[in-house]
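Yeah, one chain of the complex is gone here, protein chain that is, but the others are all in their spots.
Let's look at chain A:
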Amino acid sequence: METPADPAALKPAVSCIKTDSAGKPYLEGHKCSACGEVFMETRRGCPKCFAVGTLSPVKLSDKGKLYNWTVVYRNFPGVPVPFVSAIVDLEGGGTLKGNLIEVEPDPAKLKFDMPVKVVFGDAGRTDKAGNHYLAYFFAPEAA
């Protein structure tokens, strides 16, 4: 998945995808100043420690580990299968689900805790108006 020439020109597929001043995409989380937990969306109160108004945006690491996975063989019409649905724990906090790419979608090839990196690219699907979107993906990190 190539990083597009101008990712800032694409709409983010989800709100945690941001671009820095140089136009480079990154993932944004929201960290609770009371308990330190990181969430992918902002909230009025902290789901973990119940403190209110303690979450603030934080730039997340582009490295993490594969916490969990499945290979999806059947999905809705139009969704290419098979693909790997992955749950990744980012270094320093933040847990999110995404597609793991650049790996054979074969249960025998997937290892818990394998190091992965976050990459960005065109979502490969458009809205009704034909707009393109920027998505995040996970890819195996060369050991």
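As a convention for this text, a contact is a pair of C-beta atoms (placed from the backbone, for glycine too) under 8 Å apart; a residue touches a chain by one contact, two chains touch by 3 or more; residues count from 1.
We adopt the following convention: contacts and distances are computed from a predicted model.
J.: Just to verify: the chain that's not displayed, which of "ABC transporter ATP-binding protein", "Electron transfer flavoprotein subunit beta", "propanoyl-CoA C-acyltransferase" or "Signal recognition particle receptor FtsY" does UniProt list as its protein name?
T.: Options "ABC transporter ATP-binding protein", "Electron transfer flavoprotein subunit beta", "propanoyl-CoA C-acyltransferase" or "Signal recognition particle receptor FtsY" considered; the missing chain's recorded name is "propanoyl-CoA C-acyltransferase".
J.: Of the residues A:Ser33, A:Ser56 or A:Asn75, which one touches the chain left out of the display?
T.: The single option touching the absent chain is A:Asn75.
J.: Pick out the residues on chain A that sit against the missing chain.
T.: So the residues of chain A touching the missing chain come out as 11-15, 37, 39-40, 47-48, 67-76, 79-81, 83, 85-87, 89, 95-99, 107, 112, 123-127, 131, 133, 135-136.
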